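Excluded from the complex is one protein chain; the other protein chains are retained at their positions.
Moving on, here comes subunit A:
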Amino acid sequence: MEHIRMPKVENVRLLDRLSSRRAVVGTLYLTATHVIFVENGSETRKETWVLHSQISSIEKQATTATGCPLLIRCKNFQVIQLVIPQERDCHDVYISLIRLARPVKYEELYCFSFNPKLDKEEREQGWKLVDLNEEYNRMGVPNNYWQISDVNRDYGVCDSYPTEIYVPKSATAHIIVGSSKFRSRRRFPALSYYCKGNNASICRSSQPLSGFSARCLEDEQMLQAIRKANPGSDFLYVVDTRPKLNAMANRAAGKGYENEDNYSNIKFQFIGIENIHVMRNSLQKMLEVCELKSPSMSDFLWGLENSGWLKHIKAIMDAGIFIAKAVAEEGVSVLVHCSDGWDRTAQVCSVASLLLDPYYRTMKGFMVLIEKDWVSFGHKFNHRYGNLDGDPKEISPVIDQFIECVWQLMEQFPCAFEFNERFLIHIQHHIYSCQFGNFLCNSQKERRELKIKERTYSLWAHLWKNRADYLNPLYRSDHSQTQGTLHPQIAPCNFLYKFWSGMYNRFEKGLHPRQSVTDYLMAVKEETQQLEEELEVLQERLANLQKSQSGDNKVKSKQQDRSKQIGLYTSNNSLANTPQEYSNDLKSFPSRSPSQGDEEDSALILTQDNLKSSDPDLSANSDQESGVEDLSCRSPSGGGCLPSEDSGKDSDEAVFLAG
């Protein structure tokens, strides 16, 4: 709290991103963990909460007659424009936020003070929900070809790897240690995914320190061991996910890539995915397009192409597809690496696994996948997502890209995933929020040193508790789409990659369909289930009755006109929406506020309400100044409100000028 110069500022205006006419006035609060804006006057006293961890940048703009504008950009793509009446106050808020958004110690992060009111046992249980040992067993290891190695038990071999690692049976400790000395950051080849069906595997590592001509016997033996662990194939693919030029440049620094001449029976392949700096810039450019005021179709498409974002997404996907094909169709094992083996390698391995194994397309399986390929294998969450103040050049949307790949796949295969878009969005949100301890630090070692499991809570437990919100109603485990490997179309397929406005324009309600088809179908599904259960009960009862009586009673199904029933439910969701400003020529309309005599306006900013229903815990531990609604009611036929990012409960105004 010592960093907060001004805990409270009154008469602050919260502007709509695109129309300065639509501003709401309220009070701004700064707490140890959040920035909170509370609207004045309106009955509901809408609140906007922003975690300090989410703040990406703060911009103090030139003072105008109306006050001093402050623009807050968040890592979850929320953009908040405030106008603070006094320049002095604005400056204080600015300085405070700068410090609050750049914590120096882990203890400053929200996860250490967050209290969902669970006891110690529940907290522990939460952390045990995802068990990687169980996962490797499920894959089918250890077995004749693969064993678990404890060579890294004290992080002595590689400090960014986990303590338990799976290696080929023929890889002795000596080979592992030798290989690790020949790999960047000592990240030796280890098992990521094992395919029971044909013994093919996906292994991952970092680049070899081969320079122009260096060799390492143990490293060559390591690769041989991996190859031998798959008796069905006489060669091994080695996939370098970097562009060839970059990999070659690395040789001058004593690193590089595997020479096919030195390693027996490997087939080497470059799949050019650009580095973290290119990706950071790409996202930056795309967000600039999103911030354009009333762009034309041209502006938007040009800007999107210019950012290159979708091209990069496709590159990651193509790599995953290549590897999945190698494993599933050719039965060949693949060793994947990039430079340090913790960014592109993680992306590509997890995409490939998702394509190959339907388990990872279930909710639990997806959590396991992230835990395995990202958390345990030492993806640098702290550096990449700025838990703590650090080098801005380390920041890059690496996991965001992976999450987007999943969304793109969900769009192509709507029945194949057990979870829905909201699940992905909430995961992304919490990677940056530091509300839970899963994505802290840069490695398992650091997390253990900080005693994360004893001091924070697990996101997975939280999501699992609310899993009803995250289900995909179209998912059926017996559906053909959910079985086996997914085969995305390879070419032509450019058009298959869409701009994910649900993520990058998440907080602009006007852009999204007002009614969520997912929520509606989930409600229908639940209703059907309830009716079927009732039917069973009634049928049983009738059978019993019939035994004790003679009669010709027909069993009448209680199927009412369900569509009508559900229809009523959705109409309650306020189908009304208000028009954008379709006219450039504002003078042509006598100003008649669209809200006149209309449904209530709602701020375009995500209020805590919307997040809260899936994160009910947030309300439990907030520095609340006012009562905040608990939207956790979920009865479909009761006309209650469903927790949804695009809650149709409030009618939303899209008030940006059209081009």
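As a working rule, a contact is a pair of C-beta atoms (placed from the backbone, for glycine too) under 8 Å apart; a residue touches a chain by one contact, two chains touch by 3 or more; residues count from 1.
Please note the rule applied: contacts and distances are computed from a predicted model.
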item	value
Hidden chain of the complex, named as in its UniProt record, picked from "Gamma-secretase subunit APH-1", "MTMR9 protein", "DNA replication complex GINS protein SLD5" or "Aldehyde dehydrogenase"	"MTMR9 protein"
Residue in contact with the excluded chain [from A:E59, A:D150 or A:E305]	A:E305
Which residue of A:V25, A:A214, A:L287 or A:L521 touches the chain not shown here	A:L521
Subunit A residues touching the omitted chain (full complex)	290, 294-302, 304-305, 308, 310-311, 314, 412-416, 473-474, 476, 479-481, 489, 491-492, 494-499, 501, 505, 510-511, 513-515, 517, 520-521, 524-525, 528, 531, 559, 562-563, 566-567, 570-571, 575-580, 582-583, 585, 588-590, 592, 594, 654, 656, 658-659
